[in-house]
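Take a look at this one; I'll ask things after.
With one protein chain held back, the other chains of the complex are shown just where they sit.
And then chain A:
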Amino acid sequence: MTKLTQWLWALVLLGSAWAALTLGALELPPACQEILWPLPAYLLVSAGCYALGTVGYRVATFHDCEDAARELQSQIQEARADLTRRGMRF
């Protein structure tokens, strides 16, 4: 099963469960019925917020490798000197 079909199946299953419940398949207390109806919209917005928050957090904590850059620069000097000694013409 491809990822796409997995998602479609999940949507169909959850969607039909939600539709059945909102149309009164089970006798649910009014409090439940009230939150059930807007639930998909609410979940969508929450997912969006989660996505933004997670990406924002990961961008903020993206590790900057200053040491690696410095080390590379000094190794480049070393490499050029050594290679020139061995006969490399740059």
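Throughout what follows, a contact is a pair of C-beta atoms (placed from the backbone, for glycine too) under 8 Å apart; a residue touches a chain by one contact, two chains touch by 3 or more; residues count from 1.
In this text, contacts and distances are computed from a predicted model.
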{"item": "Which of \"SKP1-like protein 21 isoform X1\", \"Dolichol-phosphate mannosyltransferase subunit 1\", \"Palmitoyltransferase\" or \"Corticotropin-releasing factor-binding protein\" matches, in UniProt, the chain that is not displayed", "value": "\"Dolichol-phosphate mannosyltransferase subunit 1\""}
{"item": "Residues in chain A touching the chain absent from view", "value": "2-4, 51, 54-55, 58-59, 62-66, 68-69, 72-73, 75-76, 79-80, 82-83, 86-90"}
